[in-house]
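Up next is chain A:
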Amino acid sequence: MATVEIAAARPARTARRRPPAAVLAAAGWLAVVLLAALLLPLLPGFDPLHGDFSAPSAPPGPGHWLGTDAGGRDVLQRTVAGARASFAVAGLTVAVGLLGGGVLGLAAGWFRGPVDKAIGFATDLLMSVPTLILVMIAVSLRGPSLAVIGSLIGLFTVPAFTRVVRAVVLSLAERGFVQAARMIGTAPLRILRREVVPHVAPAALTFAFTATTVAIVAEGSLSFLGFGLRPPQPSWGGIIAEGRTTLGSAPWISLAPAAVLCLTVLALNYLGEHLRSPSRKATVNR
Partner candidate 1 sequence: MTSPLLGFAARAGRAAAVLLLVAVTALALPHLMPGSPAVAALGVTATPEQITAFEAGLGLDRNVLAATADWIGAALHGDLGHSLANGAAVTTELANRIPVTLELFVAAQLVALAIAVPVALVSAWRPGGAVDRIATAGAFGWLAVPGFVLGLLLIWLTAVQLRILPATGWTPFTEDPVENLRHLVLPALTLGLPEAAVFTRTLRGQLLDTLDRTHIAAARSRGMGTVRLLLRRALRPSSLPLVTLIGIGIGTSLGGSVLVESLFAVPGVGTLAAGAINGRDFPVIQAVMVVCAAGVVLATLTVDLLYRTLDPRIAHGHR
Partner candidate 2 sequence: MTTPVLDVRSLDTVIHAPDGRRLHILHDVSLHIDAGECLGVVGESGSGKSVLARTVLGVHARTTRAESTGQVLLNGEDLLAAAPARRADLLGTGIAMVHQDPMTSLNPVVRIADQVTESLTNRRRLPRRERLRTAAELLAAVDVPDPVRRARAYPHELSGGLRQRVGIAAALAGDPVLLLADEPTTALDVTVQRTVLDLLDRHRATRGLATLLITHDIGLLYGRARRIAVMYGGRVVESGPTEQVTERPAHPYTAALLRSVPRVTGPLRRVLPAIPGSPPDLSRPLTGCPFAPRCDRAEAVCATVAPPVHRAGPAHTASCHFPLAAEAPRPSQTSLERTP
C-alpha cells in the first residue's frame, strides 16, 4: 500500500512545477502550425494553387518567405495547405485507432482469458504485415482518398492503442477498486464509464500524439511513393516529393516543408513523452 501512495504522490508534485521551456516551445510550435492551417486559408490572398509565373523557383525572400516552386507557387502557402491535409489524415487515423483500440483494449483487459488471447492474436497478425504495402494496395484498388488513407493508417495503429488501453485496464483490475465496485453490485457499464474510462483516457490520448506522428509520416511516405493524397489537395509528403526533382537548383521547395514536418513531428513526440513520463512512473514503477 505504501508504494502506491508514494507513486500517487509523485505526479501531483511534478504537476505543480511550471512546465519546462522546451514543452512550451513544442506546444507553441504546434499551436502556430495548427492555427495557420485553420486560419490562413481564410485570408483573401491565400491561394496555394496560384502560380506566379514571373518568379518560378524563386529562393526564399520578401514576398515569398519560403520561396516559390517550379510553377511559381508560394512554398509557404503550399506548406500551410499541406498541414491541413496531413492533419486531416492524422485526425482520421487517431479517431479510428482510438475507437478500435479502445474497444479491443477494454474488451481484452476486461474479459481476459480467451477474449484477450483472440484479440492478442488479431493484433499480432495486424502488426506482422507490412503496413505501407497494404495501404498502397488499398489505395491502388480504391483510389487515394482521405477516407481510405486515414482509416487504413488508423487500422494499423489499432494494435498499439489496444496494448496501451489493455495495460491500463489490467493495472486497474490489480488495484482492486474495480473488483470492489463489482462486489457492491455496480453494473458493468457503469463501472466502465465511471471507473475505467477516466483512467484509460489519459493514457490513450497521450498515445494519440504518437499516432499523429505515425499518420503524418506514413501519409508522407505514401505521397512520396505516389500513393498519397493527390493535388489539388497536396499533403506535406506530396509537396516534399514534388520538389525532389529540383533538389539541385531549388532545394527549398523540398527542404522547407520537410523542416516544418520534422519540427512538427519532434514537437508531437516531445509533448507525448512529456505527458507520458510522470504518469508512467506512477503506474509502472513498482
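Points to keep in mind about this one:
Criterion: a residue touches a chain if its C-beta (ideal position, glycine included) is under 8 Å from a C-beta of that chain, and two chains touch if they have at least 3 such contacts; residues count from 1.
With respect to how the candidates were assembled, all candidates are chains of the complex that A comes from, given by their letters.
None of the values given here were measured: they were computed from a predicted structure.
This complex pairs chain A in touch with one listed candidate out of 1 or 2: 1. Looking at the complex, you find that chain A touches candidate 1 at residues 121, 124-125, 127-133, 136-137, 140-142, 213, 217, 220-221, 224-227, 237, 240-241, 244, 247-248, 251, 254-255, 258, 261-263, 265-266, 269-270, 273.
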